[in-house]
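Removed: one protein chain of the complex. Kept in place: all other protein chains.
Should a chain be cited, it is by its letter among A, B and C, assigned in written order, with residues numbered from 1 in that chain.
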C-alpha cells in the first residue's frame, strides 16, 4: 500500500449536495493542474433543482489529452452519507481512496477510507470559508500533486488588490497544508501523478458552451436571440455578457418560437444570427426551421441535447435528438448538421455553422450535448486571425431579382440580396418562382425542391477522420461520444483488434470521402447515447451497414464498458 | 369515329376558374352515376385563393371500384382559354372529346372539340342558373349515359317542398336535354358506358375527410379541438356541425399548440380526443406530441398532408410528412402511424386510431392526404353496430397508483386511472417513477424507455394485404398512393411481370407478418409522393431492401406513368 | 420531499415562497373537497415547468390527480380537461415565466371562453428553475443572469392584463400568509368560470423580495404589499382597473363577475339544437 505507483492519469470526484461548491472544487483542481501543464476535463451531474439534491463534480487530470471522464474514481471526496452510498462503487478497486466528511458520513464496511473534518480545520486556519482548500490539500497529497502549484494558484486568484487579500491567501494556504497533513497521516496514497508534459502552444480552459459562443462570435456573429433552457442557458448568458458591441444585438425573447423567427428575420436582413436551445425548444422551433429551409434564410440553431423526450431529463446526457434535428419539420427537409465531439470542436463549429449558413443560404443545426457543453477542458488557445468570417454572396443587380434560380453548372447559388440594396425579392415559405412569388405549378416545385437539396453539396469542408482503412470493421461515434469512443477504440486496437476509425463532425451532408469509405465496410459500429440507435438508422437509410451500441441511462459511456460492448457487438454481428 | 366503343370507365373533367361551380358539376355527375349503380371517384385541384384562379374538378365513373383518377380525360369541359391550353394535353388521344365554352375560348388547332353556349341555352330553358345542366346533358350524351337517371337525380334534388320546385325541375330537365342535343349534333362521341353492375350492399357517397370524421364519431369520439388549415379544415367544420351532443365537446381554438395540449388534457381526463391539422400545424404540435408520448396520454392527431415544406403547397398533393410524423419530437420517440389508402379506410382508421390510443395509452397519428381527403367516392355503407368503441383499461385500485409499471409478462399494460376515481397519479413529461413522480435515475429512464417502445406491440390488428408471395419483387405503396399503385400493379401483372403486392394501413409498428415478408424480398418498390423517398428510407432503417419511385409535382401519380416508372426501377435495380 | 418518492425528488430552496403557496393550496383543496363532498381524486392539478410547477408532486396527504406537462402549456391542457370533464376541479399551478411569457398567449383566449379553471400563478419575478433569468415581471433595470447590465424592456402588469382580457375572477396575494391566501384559492375554486389567484412568491435564491413586499418596520420602510380596502367592490370593473393601476401589490379579491362558462354555453346550444346521432349523420351520405 505504501509503494507509490506512478500514473499518467487520475480521476478526482467531489460528491455531495447541490450548493456545496462541488463544481467550484473540481474547477479549482482543473485550473491548478492545467497551470502546471496537465490536461484536464471536468464532468458534473446534478438534479434539476436549484439547491440540494444529490450532485457530483469531478476532474480527470492527465499528462496527455483527456478523452473521457474515465472508468473509475481514484480519489473520491464524499460530503454526506448518500454520496458515499451512491459513489463508492465507482472507486478504483486497486488504489482508489475515499475521503469522507467526518461530520456527515459514516462509511459502511472496510476500505481505503478516511475522514476529515474540513470545517474544523478551516476554522483553525482562520478562514471558515476555506473548507474546500482543506479538502483540496488532502486530495493533492494523495496523488503527490505539488502543493506549491496550488499555492501559486491561490495567490493569483486572491490577489485582487483589496486590503484583506494577504490574509485570505495566508489562511487558504494554511488550510491547504492542514488538509495535506491529514491525508499524509491517514497512510493512504493513490499513487504519484507523473510529471506533466506541457504543450508548446498557449492554452485556455473553457467549457463547451463558452467555446461554442466564442467561436461564433469570432466568426462574426451579429445577432443572438434566445430563451433560457438547460443546458443551453449558459450560451444565452454568455451572449448577454459578451455580445454587447456596436451593431450587434442580443436579446432574451419570450419563447423559442419567437427566437427561431427572430433569427430568420435577422438572417434575412443580412446578419449572421444564432439561437441556442435544448430538445423542448427545438421541438417548438420545428415550424420555423422548416420556413428557414423553404425560404432559404441563413441562421444557426444550436441544440444542446439533454435526456428526452418532452421535459425528459433536463440535466442528464443523451444524444437522442438526431432524428428531430435531421428532419425537423413537415415536408421534404433534411438539415445540415454539425456535431462537435470535443470542446475544441465546439469552438470551430460555432464559426463554421455560421459560415455554412451564409454559404448555402439556409439554416444549419449544431448538435451539442449536456456533458460536452457543461464540462471544462484546457484546449489550445485559438488564433483569432485564423478564423474565417464568410459572408453570403449578395451581389445585387436589378430589381425583380432572380434569387431562387436553379443551381449553376458548378453548383453555384444565385446571390441573396440584402435589404437596403438593389434587387428586391420576396423570401417565401410558400412554393415560389425565381423572384419568390407564390406558385404551385409542378415545374417550380420540382425545380426548387432540387435546388434546396442540391445546394447541400456546397457544405464540403468540415473536419473528418479516417484511420486504418484496411479493416472491415469500423467504429464511428458522433458528437459528444467521440472522446470516450476514441479511448475505447485505442483500448481495442492495443488488444490487437483490426478495426478502423471514422469520425465526421458533419452528419449531414456526410463528406464524400467518408460516405465512400463507410459504404465499403462490413460493419460500422456506432456508439451512441439513445435507445433507437438513431445515427446508425440514418446511415442504414443511406446504404451503410451500420449498427449501434446504445446506452440510455442519462449518463455518458464509460470507456472500458464501451470497449466491452463494442467487442460484444463485433462478435454478434460477425456470427450472423 | 361514329362507331361506339363500349367502355367500363370514363373520366370527365371540368376545368375553368375557382368559383365557377366545377366541383359542384363533378359531384353532381358522381351522384347521378352512383345512383345508377356505377362506382365513382372525384378529384379536384385549385389554387390557394378563394375565388378565381385556374381550377378543375373531375369524376371517374366506372363499372368497378375506381382506383385512381386515371391517366387521361375522356370528356374535357373547359370554361376558358387558360383551361383549354392547360388541360387539352390530358385529353385521351383516341376517343376523347373536349367541350368548350364558346363564349370564352377559341380552341387552337384541330381536334375533337366542339363549342357550346351554355349560358344562352340555360336562359332559353327558362333558368339562367342551369348552365351546369346544359353541360351535364352534353357530357352524358357523349358517353351514352341515360338522361333519365340524371332527370331522376334532378327531381330528388329539387323536390324540397317549396312552391317553385316544379318549375325548377322542369327547366333543369329542359337544359339537360338541350345540352344533349348540341352534343348529338356535334357528331362526336366518346363511347358507351357499359351497363353498371351495382353492388349488393348499401352505399354512401362521401369524402375522405367526412369518412374519417364519421368513423371517429362512430367509435365514440368525445372531444375535438382544432384550428383551421387546408386540407384539414373540413374535419373541424364537420365536427362543429355534428359533434353537438350531450357530454361531447368541440371547439375551434386559438392555434395548433393549443389544440394538441387540449387533446392531451381531454385524453388524460378519460375521454377519446382528436385534433386534425396539416403540415404547418403538425410542426407546431411537435412538443405536445412528445409530451403525449412521454406522459402516455391517449389522443389522436390527424395530419392531412399537403405539399411542403413550410406553407408549401396548401392545396396540392404530397406524402412528405412521414419523417415528421414518425419522429415528431426530440428524444427517443416513434409514433404509431395509420395511413388510409381509400375513403373506406378513412372511415375505418378514424375509429381504429382512437381505439389504439386507448389501448396503448398514447398518441396515434393518422396520415391522410389532400387528394384522398378531398375526393368523394361511393363506398359500402358502414354497419355502425360493427364499429368497436374500445376504452382504456382504467381499473382503479388504491391511491398512489403504480400507473407506469413495466409491461407484464404478456405485454400487458398497467391501468390508466381516470380522474374522479380511485388511484391518483401524476402524468409526467419529465422522466418518472411508477407513480409519475420525477426521477432521473438511470434505472427508471431505462425501464420507462423500454415500456414506451414495448407497448407498441399491442397495436397488432390493423388491416394489411400480402399477395403473390412467390415473387422476389414487391410493390408496397402507402397511404393515398394505394389505389393508383394498385392500378399500376394490375397493369404490370397483366403484362406478366412476376411481382408481388404488400400493403399495410399501419406504418408503425409494421405488422409482424408484413415485416417478415418484406425482409425476404430482393426489392421492395415504394411509389410515394415525396422527394426523399421517405417510406423506403424508413424501411431501410428496419433492414428492408426498399427503393422508392418518387414524384414531387404536387399532383398524384397517374397509373400508366407509375407502371412505367416501376418497370424502369425494376430494370435498374436488377441490373446493379 | 414527498412521502411517496423517497429516492429522489425535487426540493425547493429554504425559504422559497412556494412552500407557503403549497400549504395554502392544500388547505383549499381539503376544504373544497369536504364542502362539496367530492372524491379527493376529482381535484386535478395541472402544473407548468419551473420550480413552482413541482408543486404537483409535493401535495401532502391523499393525492389528487396531476399532470406535469411542458413549459407554458398548463392552461390549454387544463382547458382540455375542464371542457371535457366539467365535473372535475381543475387547478393550474405555474410560475410567472411559464404562465406569462411562453404561456402568455393562452390567457386571453381562455378568458373569452371562461372555462371553469382555477389558476394559481407563483410570481417571483424571475426564472427560478433555469437559475435566475429575467421574466416579464422582473423590474426594468433589474440585474439577472440574462440581463447583466439590467433589464431593458418594460415590466408587465399581469393583473391589469387579466382584467383587460376579462378573466372573471381575479385575486392577488403573497405567499407569506398561507391561511389568508388559501381563502382566496378556495373562493377561486368555487367560482364558476376562469379564476386567477396571482401570488407573489419570492425566490430566495435569485430574487428575494420578502423585504420589499413586507417593508422594514424598524427602518420605517413600508412594504409594497397592501391589503385591499374593505370598501373595494370587486364587481365594479372600473374600480378594479383603478386598483391594479396603483403602485404595489394588492392583497385580496380584485374582481369577480359570473358570466356563463363555455360548458354552460355549449350545453345550451345542444339543448337548443336537434341532437344528432351517428345513424342520422351516416344516412345523410346515402346515395
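By definition in this document, a residue touches a chain if its C-beta (ideal position, glycine included) is under 8 Å from a C-beta of that chain, and two chains touch if they have at least 3 such contacts.
The shown structure was predicted, so the numbers you read here are calculated from the model rather than taken from an experiment.
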item: Chain not shown, its touching partners among those shown; value: A, B, C
item: Which of A:62, A:112 or A:254 contacts the chain that the document leaves out; value: A:254
item: Residue of A:172, A:430, A:481 or A:551 in touch with the missing chain, whole complex considered; value: A:430
item: Absent-chain contact - pick from A:22, A:138, A:193 or A:206; value: A:206
item: Sole contact to the chain not displayed, among B:49, B:108 or B:457; value: B:49
item: Missing-chain contacts mapped onto chain B; value: 47-54, 227-230, 233, 236-237, 240-241, 244, 252, 254-256, 280, 310-311
item: Chain A residues touching the omitted chain (full complex); value: 31, 34-35, 202-206, 210, 214, 217-218, 222-223, 225, 242, 244-246, 249, 251, 253-255, 257-259, 261-271, 273, 287-288, 290-291, 295, 378, 381-382, 384, 399-400, 417, 419-430, 433, 435-441
item: On chain C, residues whose C-beta touches the chain left out of the figure; value: 101, 104-105, 108-109, 111-114, 136, 149-150, 152-156, 160-161, 164, 166, 259, 262, 265-266, 269, 272-273
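FYI, only the chains that are shown with their structure count from here on.
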item: Chain centre separation in whole Å, for chain B relative to chain A (CA means); value: 45
item: Cα-centroid distance, chain A relative to chain C, in whole angstrom; value: 38
item: Two or more partner chains touched - positions in chain B; value: 287, 290-291, 295, 429-430, 440-441
item: Set of chain C residues in contact with two or more other chains; value: 8, 10, 49, 54, 68, 70
